[in-house]
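The other protein chains are all here in position, but one chain of the complex has been omitted.
Letters A, B and C mark the chains in the order given here, with residues in each chain numbered from 1 onward.
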Amino acid sequence: MLTINRLSHTEAQTLIEGARLKALEIEVPMCIAIVDESGNLIAFERMNGAKITSITIAQDKAFTAAAARKATHEYNAACVPGNLVFGIHTALGGRLCVVGGGLPVVVDGEVVGGIGLSSGSPQQDMACAEAGLAYLERQLGNVR
Amino acid sequence: MLTINRLSHTEAQTLIEGARLKALEIEVPMCIAIVDESGNLIAFERMNGAKITSITIAQDKAFTAAAARKATHEYNAACVPGNLVFGIHTALGGRLCVVGGGLPVVVDGEVVGGIGLSSGSPQQDMACAEAGLAYLERQLGNVR
Amino acid sequence: MLTINRLSHTEAQTLIEGARLKALEIEVPMCIAIVDESGNLIAFERMNGAKITSITIAQDKAFTAAAARKATHEYNAACVPGNLVFGIHTALGGRLCVVGGGLPVVVDGEVVGGIGLSSGSPQQDMACAEAGLAYLERQLGNVR
Partner (left out) sequence: MLTINRLSHTEAQTLIEGARLKALEIEVPMCIAIVDESGNLIAFERMNGAKITSITIAQDKAFTAAAARKATHEYNAACVPGNLVFGIHTALGGRLCVVGGGLPVVVDGEVVGGIGLSSGSPQQDMACAEAGLAYLERQLGNVR
């Protein structure tokens, strides 16, 4: 039998809170999604004014980061025509998302979930995702 | 020009809170989804221990209730072989959900969103959805 | 943080072996799928002569049993027109399978995965799924 560590619902809410505070600071309403280590949704929030398309994109970013254990912007950098990874962005019916803004949640060296942000520029999305991780880290220690 | 009334994010969280309190009371961890009047997700919560399949089903119940402006258990009652509505349960690739547990959120006689619960029996799901509405009503008045 | 128990790959192979032995005994080549507690595929085997349609159906049965923590034949019994659960069989794009032959794998009272069989009659599929569980139980104890 394998023993797996997984984000709790409370920790998911902490991640959302940290990301939302950053979104409020930069004044870009965001869609914020948190998934567990298997890529399944734990919590989601669409701030007033966030984009409709971002409902799915935020979830797909969080899914990708957790289930592939890689930040979506790292896939983005590798997903260039001529590179052997190119084409990964259409996998899983396009659900594998290579747009920046999805980060794995790593605790004590292990991926326990993923966070995905969408509605701003990829840089803004990434900054809010980072803010979510930092906010959880202050509570747990050893996050990332 | 049309003017549309729509649940805010805060009101969505209030609905979730009311449903969660009922789920805790009956000791059935639930997936809880809130959508706006267009059927688009505003907020989602998977309580620790809720079912993986319910992640999508809760969202589809909320979507159906808001976008079709009808409780999913009302569709269920009509969706019987020989009745002209039968077959509606496969519409939208199965996203139109006729399993009990999805209710429209009606304020001042107008559908402003939907709430969907999943993980228990349909009766338990419906009770928690009702509890969400009642909780919001205490704050807003005139809900339903 | 939550701590989750999950079937290992070796245990998945044991389940397949037990199911295959039964399939050979009744002379019905089967598709056999094993998923983890989140519904994600661990191992799959199509015996020579098993049906092509069963490739997906076996996986969907295993997924449903694990992710909804319920045997697919139990859903089947409840999924009757007029019952509030009716319509669940079209959920998740039809991936939620209510055809007999999917069983949760329960160890020490906890769902740690699912097994799905397809290619025979539902009764044959169920018998082989049961045989898989029994085979694992002889090795682990406390299965189911």
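As a convention for this text, contacts are C-beta pairs under 8 Å (C-beta built on N, C-alpha and C of every residue); 3 or more make two chains touch, one makes a residue touch a chain.
Keep in mind that what you see is a predicted model, and the values were worked out from it rather than measured.
K.L.:
Please provide the labels of all shown chains that the missing chain touches.
P.N.:
A, C
K.L.:
Touching the hidden chain in the complete assembly: which of A:24, A:52 or A:85 does that?
P.N.:
If we include the chain that is not displayed, A:85 is the one touching it.
K.L.:
Over the whole complex, note the residues of chain C touching the chain we left out.
P.N.:
Residues touching the hidden chain, for chain C, are 8-9, 40-48, 52, 55.
K.L.:
To test your reading of the contact rule: which positions on chain A touch the chain that is missing from view?
P.N.:
Against the missing chain, chain A presents residues 2, 38-39, 64, 66-69, 81-82, 84-88, 90-94, 96.
Rule of thumb we're sticking to: only the chains that are shown with their structure count from here on.
K.L.:
Cα centroid separation between chain A and chain B, in whole Å?
P.N.:
Taking the average C-alpha coordinate of chain A and of chain B, the gap between them is 26 Å.
K.L.:
On a C-alpha centroid basis, what's the spacing between chain B and chain C, in Å?
P.N.:
Comparing mean C-alpha positions, chain C is 30 Å from chain B.
K.L.:
Which residues does chain A have that touch at least 2 chains other than itself?
P.N.:
8, 40
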